[in-house]
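Missing here is one protein chain; the remaining ones are kept as they sit in the complex.
Right after this comes chain A.
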């Protein structure tokens, strides 16, 4: 029977096993799967000439926290002893921009950097989402060519495949096309932003209703409504060009077309579709944007795009593009967990300890995973050795260690 008073008692006090909302433990078999996935992904990034860097977990709210693409309410904040507000880094792009602007940009440009690190985002509402998760990604800084945008996406595809994923899709959009279309029809930045917000909130119903209420010609309304349907294959770019006038809008579409052609050259175009109403952030991206979706995971496993204004915030204006993938979502997409490496278990009794150590060292030198356990420390040998690949006993007086 449930005793309500007792329930009250328990809820008021944290129990030893409790963790803050969104914080997760990683147990051995998941750890192994994740390690292999990360190794494969990191190796691929290295083989494309990207160099890994690490930055601190804590940054100033005023600088990196402010420059980050992550919403302020999603930041974990704390105070240092001088009263400065610090944030646990919510993404890696802003810290890397800080390092690049202050140090590395004086080196070789363009700069190819990679990272694999935990990031932190406060979850206010409920569980089911991680507040700490690993992100793996690259930033290509100081290269404004379409080749850079294409390289980043081609590398993304390559990383996904090396991680063991095949069933995924990348949606491609372009912020400057949206900006130009809206500017041409609506005239002011304020009105454009209103409409862009509907796209950002994925509220197509609200978008349509809003347009119906605007003092626009029916042709212009039709242009804005048709824009919502611009997704799918390369053909939608031909439809898109009809909606904009002049060169600015078509320049953005040409960029999309060029990147798509480059991706064909990389032979990865089959993973890419277009989604022109895609707005993954209200102000962060300045050109090409993309999101990556994998079957079986309810949220995008990764995203990226061109962000030419970020480095400027750190005093060194430079164009940049990159992507970030969520390791936890990639694991979810993989479904199958790796088999753990088998562990060879050597149980010894005191009188044959030296023999056992020699055996263990020999096997370890051959690359085996060997566990050495004093049999006196084990209560139930059967349970203890249950998950071992092999068991060898060095027990008793005989000098012949027996395999079981």
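Please note the rule applied: contacts are C-beta pairs under 8 Å (C-beta built on N, C-alpha and C of every residue); 3 or more make two chains touch, one makes a residue touch a chain; residues count from 1.
Quick note on the criterion: contacts and distances are computed from a predicted model.
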From the names "Serine/threonine-protein kinase", "NADH-quinone oxidoreductase subunit D", "Metal transporter" or "ATP phosphoribosyltransferase", which one matches the UniProt record for the unseen chain? "ATP phosphoribosyltransferase"
Any idea which of A:83, A:246, A:298 or A:377 touches the chain not displayed? A:298
Looking at the full complex, which residue from A:275, A:328 or A:359 touches the chain that isn't shown here? A:275
In the full complex, which of A:28, A:83, A:128 or A:377 touches the chain missing from this view? A:128
In the full complex, chain A touches the hidden chain through residues 128, 167, 169, 171, 202-206, 208-209, 231-232, 273, 275, 293-295, 297-300
